[in-house]
Each structure stands twice: as C-alpha cells, then as structure tokens.
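The structure under discussion appears below in the form of structure tokens.
As you look at this complex, bear in mind that one protein chain is not there, while each of the others sits in place.
Chain nomenclature is as follows: A and B, assigned in order of appearance, with residue numbering initiated at 1 for each chain independently.
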C-alpha cells in the first residue's frame, strides 16, 4: 500500500479553492493539507515541512499543488516552491492557478483533434490574459503561426517578445482586436480561433465568425453569457456550426477535468515531476492517444 | 462505494468549530473541507467549487454545513448558499449555527413525548434569542398556543409578528418576563415551559416552577450553573420533580446529537436537501418513531 498520499494545496486566496480540493480528492489523494492566504514568504517553511518529514523512498507519496484565483500570484509561489527544492530533497509540484494550465491544454488539444497545428494559422483572442498566454505558449511550441490578439497591440507585442526569448522558433504576430474591423482582420485567413477572454464579454460576433470561411475550429473558453464567440453554446463539443467545428467552455471542460486529475495522479509517480503548461499539455496529448 | 463523501464546513468564526467537525466525522463524512472566517462575499465561489466539480450523478456525495457561533451570520451564509444554487446545480445544505436548529428540535421533541403540543399552552423564556426563536417557530407549526417571553415585550412582539407573517395560523402571544411577577404571569396556566436563555442566567426559580400546578414539562437548555430553571439538574432526562417532567441541557443533548448526525447523513441521500429548523425537527420526529 505505502504511506498515505498527501497533497499540500497552496492557495494565495483568503478562501482556498473548493474546486481544487474536490478534484484532488477525486484523483485519489488520501490526505489533503490546505493552506490559504499563502504568500511567497511562507513557502520555504511549508516546503521544508513536505520534504524533510518522510524518508527519501516515501517522497513520491507527498506532492504540492499551487492554485488560487490569481495566476500571477500562483506563478510566484510555484517558482518559490521550485527554488526551495535542492538535490534529491524535492516532491512533485503542479501549477494550475485559476485552472489556467489545464484549460489552455484542453483548448489546444481540442483544436489539434481537427487540424494539424504545425503551420496552421491560429488567432488567440485575449491572448495576453492568464489563460490566453498559456494557449499561445502551447501553440507556439506546436509550430502554429499564432496571432496574439489584445485590445492593446503593445501588450500583445510584449507577450510575443517575452515568449520568443524562451521559444526562439515561435511564429508569433501581435494583432490589435479592439474594434470589429480589427477583430475581422485578426481572424482573416485563420484556421482556428480561440477566445480566452473574461467571463461575459463577447470577443467575436457570430457574423464575423461565419464571414471567415477559412475557419475550421472555433473554441470559446468563457462559460458565462454573453459567450466569447457569438452563435455558439457553452456546451458545444465538436459541434458543427456553419462548417466550423465549435467548442464551448463546458464542451472543453470534460477534457480539462480529465487532464487535471491525470496530472494530480502523475505527481505521485515520482518525487520530481514539475507540472506546468507544457507538461500538462503533453500529458493531455498522451490521454488523447489512449 | 461511490466517490468519497465530502462535507464543506462553512464557519464565520476565526476558529472554525471543532465540535461541528467531530460530529461530521462521526456521521461518516470521508473528507471534511473546513473554511473559517467565511463572509457572505466568499460564498459564491465556495459553492461553485462544490457544484461544478463532480458530475450530476455524484452531486449527492458533496454537501455543505453552515455552522459557527453566531446564528445571524450563519443564516446570512445559509441564504447566500441557497441563492447560489440554480436548476439541478445544487448540493444538500444544513444550517446549525451554534447548534440552534438541532437544540430547538430536540427541546420540542422532548416536550412532545409527554404532552400533545396541539393547543397546549407553552411558554418559551428567552424566546427572542437564536435558539428561542426556533423553538417558538417549531411550536407554532405544531399548533401550540405559544407565549414568547422576553425581558422586552417589544422584542417579543416583533418575533411574534415576523413569525405570523410566515405561519399565519400561529397562535402567539408576546409576554414580558423581566421581573419575578412577570415571569409568574408568563407561565401561569402553562403546560410546558422551555428556557432558552444564555449560559449561567436563571430565568425561572424553583419556587415559581413548583407554584405553577398546570406545568407538566419543564425544559432548560442552559448547561452552565446557575441553570435557567431552578431546582433541576443539567443531566435531568424525563426526571419527575414535584409532579413535573424535567429535562436539562445535557438531558436533551443526546437527542440533539442523534438528530445532528442523522441530519448530516440525510444530506448525502440526494443533492437537494435543505435542512433548516423545520426539516431537522421532522427528521427528529421520524427518529423518535423508529
């Protein structure tokens, strides 16, 4: 049997995510240790508590999940967790603040079911937000020609520049998508559009979507009406609409949840897993192939 | 087997109730998620985490318990929890802040063992407090002629008016019970007296109790000396004293605990249980009949 599987859930919010806790339990965690209002300054002692308690052979039975609603805070905590590890003194760790990593992975996987991503033209609307940036990152690594849309072209350009410094082969283009005209230009000739915007904001109208004949896949990650892409449903799952395969947020959600649970289970296989966007996407791809 | 039974314990206090946690564990909850310092503003996200995680068929395996020491805060959180549910997206929920619902149910059930409540004259001392108001509510629904005692007759009248607007058939009378003379008048001719006051305050003296020959049942919910009714013991359980059947707080406590656990188990039968005073009392009645 081995020792109980312990997951340490680190959450910067005043009330730690119940969603993350329930998924952890359903992924088979035996004992969940939840810490809320976590600041970077707390991380060292919390991680020491995780790595200095059990013997080396039992370290794979302890893992850390970094969540919460704020992706930037989650990233800071995640980085500090990794910095605290040394040599073999480490446990596996996963970042999924605001579900950004699992959502981005599920969205890109949904697109990849219908079109080879290499050299495909993909427009990411709200590509500078926390989920959008991860979608862009995954697309870039897959070799897609990615247009990063934002109300501010400067912000989009900044995201492109930052990512190019990490993934030099990335094919990125910053595009403004503030007005209907700009949005039309942003998706002109695109094969895939992914809307990664905030809840309740339409980024692309039904008319514009239909008026873009090259579009083969449209994915919207906003579940709260009005949806991010017009004329779709949040429950759409590979739904054909006007010749375009459509996914809504709930339609992507089942894949997201499956990846989330599989990633949590992966944490307990060895003590050195680091599950960020890329690793979570790779795991999702593996699940798709099974 | 099904998925683990998860109870989300929402508590407005700085330190969440250990009592509520232990009872939940003993009622068979597999995983307890405790959230302290809960404010109404936190409720929406916490409830979303409970209803959006598992599939519809597994929603009965998640439930919410609202506790804490402050009944008014508990009621606000309970209302917000119910407001957040929509359509089938809900889990069962129970309110028992400060044990008010289970205590009130146990007290009224104790009285009902010895006298039919319909048309019985029942005086509730401290009937405007959190437990007292619930005792009054349950008595009114059972058809008892209920006298609501308080140091302030105005407060008592307010409780009567509020309750009458919800239970039009309620037979309620506001009575002042500040001085010994007022208290004597308040219980004059009564068949049952229930003292629902704060710890360590005597509301009715032994002499007054004995001097009221119509009294058949006396129930005191204060366990800390001096007790709420004189000449009794906290451990009294259907104890005959001067021709009157007496219950002290500890004597009622076993029934209270039994109801509390049964109500928690009930939460996991379906995903749409709402356990407030009336439902908890109905469950208690069912347990008595078994």
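Note that contacts are C-beta pairs under 8 Å (C-beta built on N, C-alpha and C of every residue); 3 or more make two chains touch, one makes a residue touch a chain.
Computed from a predicted structure; not experimentally measured.
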{"item": "Of B:8, B:21 or B:283, the one touching the omitted chain in the full complex", "value": "B:21"}
{"item": "Chain not shown, touching residues in chain A", "value": "3-4, 6, 8, 31, 33, 35, 37-38, 42, 45-46, 48-50, 52-54, 62"}
{"item": "Touch list for chain B against the chain that is not drawn", "value": "14-23, 25-26, 32, 34, 69, 257"}
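Heads up, the rule we're going with is that only the chains that are shown with their structure count from here on.
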{"item": "Copy-to-copy rotation for chain A and chain B - C-alpha atoms, rounded to a multiple of 5°", "value": "120"}
{"item": "Separation of chain A from chain B, taking each centre as the mean of its C-alpha atoms, in whole Å", "value": "46"}
